[in-house]
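Apart from one protein chain that is not included, each protein chain of the complex appears where it belongs.
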Amino acid sequence: MAALSLLDWALDGLLALLLLWLAWRTLSTPALFQAVVLFIGFGLVLALVWARLYALDVALAEMAIGAGVTGALLLAALVRLEPPIGRGRHPARDDEQDDNG
Amino acid sequence: MTQPVFWGLVGMALVVMGLYALIVHAHLLRKVLALNVMSSGVFLVFIGLARRAPVEGSAPAVDPVPQAMVLTGIVVAVAATGLALALIVRLRSLTGRTFLGGDKGD
Partner (left out) sequence: MAEPPNKDGGGRRTVPDRTKTPGSVPAHRALPAAARALLALLMLGLFGGLAMAVLSLSEPAPGLAAAVAEHLAASGVDHPVTAVLLNFRGYDTLLEMVVLLLALVGVWSVGRARGCAGHAPGPLLRQLPRLLAPLMVLVAGYLLWVGAHAPGGAFQAGSLLGGVGILLCLSGQPLPRWADGPVLRLAALLGVAVFALLGVAVVLLPDGAPLAWPPALAKHLILTIELAAMLSIGVILAALFTGGRP
């Protein structure tokens, strides 16, 4: 296990602090939209951490899947759970015409 | 304190934070977020462990097996998240609530 220099430790510490702060804010912020956006940011910082740990395949996958696709899924779910302000259609009302999907 | 131990501790902190949020929040979307944070913490512990391989020459000391497992884990996590979100949306359209029956929501 190679010894790490002070700069390495500073970088690691900074990334760890950022990660923990983002996670805490994601889980505790009152606004859901803000939480989802912070979660996407959390995924991106996590990808940087994977790069620090020499896990480049995992970094690529985290950025694309963990931050990208999961973020898109969460935002889509957020929109489907709440009607957009000012628009008439509510996703829930559309489902009343749904057959027993 | 070496790199694996450091990131292992950060990962455990994420797991514990996610678990607290999972139990405390009633809104299902927040529970999904908490689960994702927990799984990220677990992956962090795995990849930290992968850094413990003995050094071979000039290559970075990494064990590829935990990395492959985490890759699998990320894909499974997104699959589970997708399914969970579809179920939440369906629950909302059927009952009008975004929290489970026993919880006192809004």
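A few comments on the model shown:
For reference, chains read A and B in written order, and residue numbers begin at 1 within each chain.
As a working rule, a residue touches a chain if its C-beta (ideal position, glycine included) is under 8 Å from a C-beta of that chain, and two chains touch if they have at least 3 such contacts.
As the structure is a prediction and not an experimental result, all values here were calculated from the model.
Checked against the full complex, the candidates A:L18, A:L48 or A:V69 give a single residue touching the omitted chain, namely A:V69. Remark: the residues of chain A touching the chain excluded from display are 1, 24, 27-34, 56-57, 59-61, 64-65, 68-69, 72-73, 76-80, 82, 84-85, 87, 90-96, 98, 101.
Touch with the hidden chain on the side of chain B covers residues 2, 4-5, 8-9, 12-13, 15-17, 19-20, 23-27, 45, 49-50, 52-56, 61-69, 71-72, 74-76, 78-80, 82-83, 85-87, 89-90, 93, 96-98, 103-106.
Quick note on the criterion: only the chains that are shown with their structure count from here on.
Here the spacing of chain A and chain B, counted between their Cα centres, is 11 Å.
Interface residues of chain B facing chain A in the complex, by the touch rule stated above, are 2-4, 6-7, 10, 13-14, 17-18, 20-21, 25, 27, 29-30, 32-34, 36-37, 40, 43-44, 47-48, 50-52, 55, 60-62, 67, 70-71, 74-75, 77-78, 81-82, 85, 88-90, 92-94, 96, 98. In the complex of the two chains, the chain A residues touching chain B come out as 1-2, 4, 12, 16, 19-20, 23-24, 26-28, 32, 35-36, 39, 42-43, 46, 49-50, 53-55, 57-58, 61-62, 65-66, 69-70, 73-74, 76-78, 80-81, 91-92, 95, 98.
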